[in-house]
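Complex shown without one protein chain; remaining protein chains in place.
Presenting chain A:
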Amino acid sequence: MFCSAYTPSCIYHFHVNKPVCRKPRFRVCSSTSSESDRFKVEYTPWLIVGLGNPGNKYHGTRHNVGFEMIDKLARKEGVLMNTIQSKALIGIGAIEEVPILLAKPQTYMNFSGESVGSLAAHYQVPLRHILLVYDEMALPNGVLRLQPKGGQGYHNGVKSVMGNLDGRRNFPRLSIGIGHPPGNMDMKAFLLQKFSTSERRQIDESLEQGSEAVKTLVLSGFSEGISRFNLVQKYKFHKV
């Protein structure tokens, strides 16, 4: 089971030794070989965390889109989420040889960070392979955005995760737009509301698109495909 020829720490060193170029590398290639050389897939595991509140009471609310995204991914990749570790429901699977760890923290939103941090440490997932999926009020309903880093944007869950990840911000995120609260509605009430029917439809579509995007990200990293995805998402409702 444990081969002495390699150890997990080897991988970790490899990535730690080169802190500067942590992004997937494009190699020099002079021959006419196919372009699949040019991108080397990294097999370091990805930790994909969806933020949300546990329990049936909060199932299907706006703040829980993160959970819904994880569920969708799990269904697509056939990952069974049946383990509880470090206060989160996790499942281990793979997207074509790249191991992924889907996690749904069962703490309430404000304390998600504790479970995320501990999971990342246990499975030795580097910072750049922690993908956080959460709801974003700055984007219109149903618009997704994949960013390599970002801020906390009034989101308590993201804030707690950042706090527990050593104060670091440069982990990738998938923001799922839910739109502004209408008029003078209370923000908390808006977040804990369930979606309306039309919004529900939009969100379902976007979850589909999002899972595709996550696949792309895991397999090829932040590349032109991701920027194209962001563009398409930004203007997807401006079509006729």
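Keep in mind that, in the parts below, a contact is a pair of C-beta atoms (placed from the backbone, for glycine too) under 8 Å apart; a residue touches a chain by one contact, two chains touch by 3 or more; residues count from 1.
Assume contacts and distances are computed from a predicted model.
The unshown chain of the complex is recorded in UniProt as "CRM domain-containing protein", chosen from "Syntaxin 5", "Ribosome biogenesis protein WDR12", "CRM domain-containing protein" or "F-actin-capping protein subunit beta". Across the entire complex, the residue among A:Val65, A:Leu101 or A:Ile176 in touch with the chain not shown is A:Leu101. When you scan A:Lys159, A:His180 or A:Lys215 for touch with the missing chain, the hit is A:Lys215. Screening A:Val49, A:Leu73, A:Leu89 or A:Leu144 against the full complex identifies A:Leu89 as the residue touching the chain left out.
Interface note for the absent chain: among A:Asn156, A:Gln193, A:Gln209 or A:Ser223, the touching residue is A:Ser223. The chain not displayed touches chain A at residues 1-4, 6-21, 23-41, 43-45, 54-56, 59, 80-90, 92, 94, 96-99, 101, 106, 116-124, 126-127, 146-149, 164-166, 168, 212, 215-216, 219-228, 230-232, 234-240.
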